[in-house]
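Before any comments, here is the structure.
Left out: one protein chain. Kept in place: all the others.
Labels A and B are assigned to the chains in the order they are written; within every chain, residues are numbered from 1.
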Amino acid sequence: MIHSAWLIPVLPLLSFLIVILFLRNKPKLGSLVANCFSLITFILATLVLVGRLQGDSLLREWNWLEVGSTTITLGFEINALNSLMLFIVSFVSFLVNVYSLEYMEGDDRKSIFFAYLGLFTFAMLALVISPNLLQTYIFWELVGLGSFLLIGFYFYKDSARAAAKKAFIMTRIGDVGLLIGILLLFTQVGSFEYDEIFAAVRNGELIGSVITASAILIFIGAVGKSGQFPLHTWLPDAMEGPTPVSALIHAATMVAAGVYLVAATYPLFEVSQIALTTVAVVGCFTAIFAASIGLFQKDIKRVLAYSTVSQLGFMMLALGTSGYVAGVFHLTTHAFFKALLFLAAGSVIHAVHTQDIEEMGGLNKRMKITSLVFLIGTLAISGFPLFSGFFSKEEILISAWTSGNEIMFFIALFTAFLTSLYMFRVYFLVFTGETSEASSHAKESGSAILVPMLILAVFAVFSGFINTHWFGTYLSDFLLEDAQITVKETHAPTWILYAATIVSLAGIFTSYLLFGKNKTKFGESSFSKSPVYSIVYNKYYIDEIYDAIVVKPTRLFAAGLKFIEWFCVGGIMKTISGCIQFVGWIGSRLQSGKIQTYGTIAVFIFALFILVYGVTNGGLLK
Amino acid sequence: MSSIPASSFLLLAIILFCIGLYGALTKRNTVVVLISIELMLNAANINLVTFSKYGLTPNLTGHIFSLFVMAVAAAEAAVALAILIALYRNKPTILIDEMDDLKH
Partner (left out) sequence: MDLQTLLSFHWDTMMPEFIILISATVLSLIDLFIGRSFSRKFFGWASFIAVVAALVSLISLSDHGVTTILNNSYVFDSFSIVFKAILLIGTALVILMAISDKFENIEEVKSEYFYLLMTGLLGAMFMSSSGDLITLFIGLELLSISSYILVAIRKENSKSNEAAMKYIINGSIASAILLFGLSYIYGLTGSTDLAAVQQIVSTLSGTELSGLLGLSFLFIIVGFTFKIAAAPFHMWAPDVYQGASTPVAAFLSVVSKSAGFIIIIRVLLNIYAGAYSPDGQLPLLINMQNYIFTISAITIILGNAVALMQTNIKRMFAYSSVAHAGYILVPLAAVSPLLFENIWFYLLAYTVTNIGAFAVIQYVVSDENNENIEAFRGLYKRKRSMAIALLFFLISLAGIPGTVGFIAKLQIIASALANNPINITIVVIMILGTLVSYFYYFRVIAEMFFKGDRLELQPPKNEIPFNLIVVIGVCVAATIVLGLMPNLALDNFYKLFS
């Protein structure tokens, strides 16, 4: 089975072509065809994963292009890491396909939606099985294109168009970094192949600074795709796309591609402490940064988006602190629970037709199953004991601690607290309490929406058990089989486990006090009628304390970060685009329309050349 | 005749070239601009003829080259004048700096 793994990306491509070419105006048939292809893809991917579990890795290549003495190949590779990724991607993709059957009902471009899903899935799967950096880059771009189309699916909305454009451009900035990194490696190694590059690194053929530079450049690509600071701003905006898209692209697959890329090129990072530290610092900062912003969002999807950014930061932190397995582990569990959360949020939006969590409330009576699965997802992401997120987050904390970087460890711990705080904020505001007006007509969604969520819920609960210190570190053993990295034996203090548990529970409890019991709203009206006032009025002193030590500082902190974002990110972007526009403006002003100006400029530059030539080759002037 | 060194001819060519270039870039009358361009081409012709006579290996190729250049220059001038006339029919001006509708 493993030998025909190339079929896995080809099937979604076929689905894309068939649907876009022939079934564009037949939404029923088109969506069914797409679903069938998606199911077959998923089955194949599962078989490949099983095949890899029982057998060995595989590498197949064909010559594609010859540039002088360099041969560029195309092919596919199956190893532990990417067979796992294949499974995750095709699994989530399949469930999203099923879910969309009902969710996209009534949209007259339903077929096109499914076609785009196919295109995106193709690109993502092909990216995963690429055996060389060039092929990775090609599909990396294509993934961006697929995401562009899906985010901009409602292109008649200005905001969706702007979001699609922003996503494309922001990730492109990262892509350029990646491309330059790849080319830098190519100049040094003379090959795009992962294996040859890693071999060169192992044999010490590359000097340290080159490795560091190329690793950081590759990481810039990952920063763009995975929404890390400072290129994260596209991800929350990308929520303009249909919700299933958010679940597929912005939770489980594309944004994880950055993490995957770092993991796939890990041997490079491993030998460069500077690169690792960069990854860790960016990840750590992004984690807390996004979490603090997520706390104050009102749009349910935006909260989830920021939480995604924050969780991706966690993964990067893990990778940056030598927690290869921890990062990939969290990638896996996150794919399940975040997709679940997005799908559940979609189910809610589908029912109440608003995305503002402060307008919702009391939905647990009307949407029992959605409420239940959302709770499961929330518990998983909060790291509630025995849920999947618990194990993977613990791994990350352990790797942060054992790397000896206490500051990062405590930031991560605090972020874990914030995570459960803001995630339960969503849960409490949306599902508990009085039934709000918007929620009063909500109905539970149909089975095509519920079944995928239930399946994901099962994974969100149990997927953590593939790598625990109690039952066995299956994932770790599997991944380390052929990852070309050195493993450090780590002995983590057990108190980390307790700390993580306590932090998670504390977050939930705080959240309950703030949002479960009192429905604190950060809405616009709360500025004039500050929550502090009402809390004091109600004599919840404990809340006042919480407000003073948690909410206020966090709010301040978030405001500070917002400023940094506005200043740094905006400033840098503005400067660059300003420079380009300035050059453009100068160039277009010079283009005065007068023939002789053109000639004069040309002759002027020509004269300059001659002058330089005369000076550098003094003989001429003698 | 032979007392004039080859470098004088070359210098003349350079001066002529520069005069032509100056004229082509500064004169407002399109016809004068075209004449200036002829000067530049002829400067090259002087070079070719000089090298043909006083070059390292004197031969006839330079003369032939310059004949070709003259023919080409004539063709170019004819086309340029034709274009100028066509232009004049649409927009009665021969001032080269007024032909600036297409810009930026």
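The criterion applied here is as follows: a residue touches a chain if its C-beta (ideal position, glycine included) is under 8 Å from a C-beta of that chain, and two chains touch if they have at least 3 such contacts.
Because the structure is a prediction, the values reported are computed rather than measured.
Out of A:L59, A:V176, A:A559 or A:V615, which is the one that touches the chain we can't see?
Counting the whole complex, the residue in contact with the absent chain is A:V176.
Can you name the residues of subunit B that touch the chain not displayed here?
10, 13, 17, 20-21, 24-25, 30, 33-34, 37, 40-41, 43-45, 47-48, 50-52, 55-59, 61-62, 64-65, 68-69, 72, 75-76, 79-80, 82-84, 86-87, 89-91, 96, 99-104
Applying the definition given at the start, please give the residues of subunit A touching the unseen chain.
Touch with the absent chain occurs at residues 64-70, 72, 134, 137-139, 141-142, 145, 152, 155, 161, 164-165, 168-169, 172-173, 176, 179-180, 183-184, 186-188, 190, 580-581, 583-585, 587-588, 590-591, 593, 595, 597-599, 601-606, 609-610, 613, 617, 619-620.
By definition in this document, only the chains that are shown with their structure count from here on.
Can you compute the centre-to-centre distance for subunit A and subunit B, using the mean CA position of each chain? Integer Å is fine.
64
Which residues of subunit A touch subunit B once you look at their complex with the stated criterion?
Within the complex, subunit A touches subunit B at residues 588-589, 591-596, 599-600, 603.
Enumerate the contact residues on subunit B facing subunit A in the complex.
21, 24-26, 33, 96-97, 99-104
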